[in-house]
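Missing here: one protein chain of the complex. Every other protein chain is in place.
We just call them A and B in the order they show up, numbering each chain from 1.
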Amino acid sequence: MLWQSVQPMGRVTAQLATGDQGMQWSGPQIWWWIIAVFTVGGAISTVTRRNNIAAVMSLVATFFGLAAMYAMLSAHFLAALQVLVYAGAIMTLFVFVIMVLNRDEAEPWAWSGIFTKIVGVFALVYLVTKVGYHLFGVAAAHPETPPAEFGTVAQVGEVLFTDYLFVFEAVSVLLLIAVVAAVVVARQRGGGGTDDDDASADITTTPAVGHSTGHEDHHS
Amino acid sequence: MIETKKMVLGIKDVVDLQEEDDMPTEPMTLNMGPSHPAMHGTVRIILTVEGETVKDADVQVGYLHRAFEKESEYATWTQVFPYTDRLNYVSPMLNNVGYALAVEKLLGIAEKVPERAQYIRVIVGEMSRIADHLTCMSAGAMELGAMTIYFWGIKAREWIWELLEELSGARMTHSYVRIGGLAYDLTPNFAEKVLALFPKINQVLKDIQDSLYENRIFRDRMDGTGMITQERALSYGWTGPTLRSTGIDYDVRKAHPYLVYDRFDFDVPVGSKGDNFDRYIVRMEEARQSMRILEQAFKQIPGGPVCLDDPRIILPPKPAVYNTIEGMISHFKIIVDGIKVPPGEVYSYTEGGNGELGFYIVSDGSGRPYKCHVRGPCFIITSALSEMIVNKPIADIVPTFDMMNMIGGECDR
Partner (left out) sequence: MGLILLFLIPAAVFTGMAVALVGVIGVAIPWVASHPWGAWAMDPWFQALIKLGLLILLVVMPIASLLTWMERKQSAMMQDRIGPNRAGILGWRGWGIPHFIADAVKMIMKEDFVPAKANRFLFTLAPLMAIIPVFVTFAIVPFGSTVCPDKILQVITDTNQCTNGIGLQTAKMDVGLIFYFAIASLAVYGTTLAGWASYNKWSLLGGLRASSQMMSYEVTMGMAVLGAFMVFGTLEPQAMVYAQGPNPINWGIVKQPLGAILFFTAAMAETKRTPFDIPEGESEVIGYFVEYSGMRFGIFFLAEFIEVVFLSAIMATVFFGGWQVPFLYSDGFHLFGHALQMPHIVVVILQTTAWGMKVIFFCWFQLMVRWTMPRFRPDQLMNLGWKRLLPISIANILITAGVVLAFQAAGSR
């Protein structure tokens, strides 16, 4: 329900006494903070959970937070797609793969891999300072109501198929290549053995498979 | 080197590193049964699966073991009948008949049993066979998810069981047959009642056929699954509908006629591929053939007694027991000591619901069996299960196991 228009909430303004400034907080701002904390909390939880499934579920929560953010920015279509594609499809695949593999990963805080961790910490610090620098460099935005058709399906579609047509098509081709490559790789490894079109032909003569230890000895 | 890699890359061991691009689907051990819905509560299969593919299957039977053979040694020859009821509890009459024929063979009276009794034995046996096949077909459909088919089949089975109940007083455990004859004669209008059922049963069979034979989902589940070759089936010792599904027309009723089966005109349906669907249609067709036999039997059945006239084997009539001293003594001797069966051993085999139902009995001349072994067809058929489900999906276990029609009572004894 969060990506309902946030405008009505704007009317509900709350007076939060922050120190002596008496700063006025509007409804969207409160929502923004709630969602921001939710999103960042989910992200932190993702990298700190030891349990794979729990980590994935935290990531799903993060995606929800992001979707809510998009909705607050009136990008409803984007919000819906965020939930559909990331939370609904990709993360489900993650869960699927984790369930199939079901292996324990290296502990996050172990000493092993200290080198990569140091690199990672440096990268994180760099990222945070860089992003933070730019964020604080931006002047406070003027809350303007975007035009009514902003973020609608029609508008996104129009932009996508006119201004960004080449990029859009390039990405589609890239995805197609990825799909074909995945199929090729899977074919090479699995040999297409699970393809059940052939299954009925395969199983006609299978004497004592799986009993190789005892049954077929008399051949030798 | 490994330590360095561990420190640098954070990967626990190098084997991990090398196999990282391989999908390690580790085999999983699954315990299917005995309390698994598809296992009838009586079988346990220890599966080793990779994903959904069965890599190894260890079929373990015996969860319904009741020591039939040992118990028989402590019962008089007549008291074994209730135990045989519980062998293949879906078609108890066939077990009754099989056991009675075995004892009669040892007694040497097989030919002397009155014709009417022989006809009635055929009649109740074939009715039981229809019930057996109906149960197998409908339960097979149910475990594939077609619940409605199950109730249609069970409805028809209940019609038959109601008549058998009328005849014997018990719905499932009939104990109707006796050594040297039968417990009672047919009830009045029995033939009419049975014949009146046939159009209804035929309709049910047609309904089942119509809703399953052309059903893409059903055919996909049954066609080509649970295949077995003639050679493998024979080497396992399969008999009955499951063997006939592979194309071998071995039916004890035709190959070694017993009772009066040589007087009937009936066909032995055979399959061609030996898959689950063949087993299904063989059973369907056999149910129809059984009705054919029944129709002929009701036409040919003669009048007369249903029991051998031999006071050493047959209990005297109740008035004689209560009113005459000879009757009472005879009754007492048969009940307490049992029928005296001459020493020797015999193997007698009949066509049960699932195949050749053999009784191997040994007598030491006393009133109780010295040994009573049952060749339950299910037990032998089930021995091939493991071979038939390996390298197939888990889901294929269900139709394969169902079409074997493993009956716990008969398999585990």
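The rule is short, and it goes like this: a residue touches a chain if its C-beta (ideal position, glycine included) is under 8 Å from a C-beta of that chain, and two chains touch if they have at least 3 such contacts.
Model, not experiment: these values are computed from the prediction.
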### Message
One chain is left out of this view; which of B:F218, B:F277 or B:Y349 touches it in the full complex?
### Response
B:F218
## Note on the structure
Touch assignment to the omitted chain, from B:L30, B:I109 or B:V362, lands on B:L30
### Query
Which listed residue, A:I30, A:A43 or A:A80, touches the chain dropped from view?
A:A80
### Task
Give the residue, chosen from B:V59, B:V80 or B:A146, that touches the chain omitted from the document.
B:A146
### Residues from chain A at the interface with the omitted partner, ascending
1, 3-4, 8-9, 51, 53-54, 57, 60, 76-77, 79-81, 83-84, 87-89, 92-93, 95-96, 99-100, 151-153, 194, 196-197, 199
### Task
Can you list, in ascending order, the chain B residues touching the missing chain?
28, 30, 36-38, 52, 141-152, 155, 211-212, 215, 217-218, 220-221, 393-398
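In this section, only the chains that are shown with their structure count from here on.
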### Query
Which whole number of Å gives the spacing of the CA centres of chain A and chain B?
56
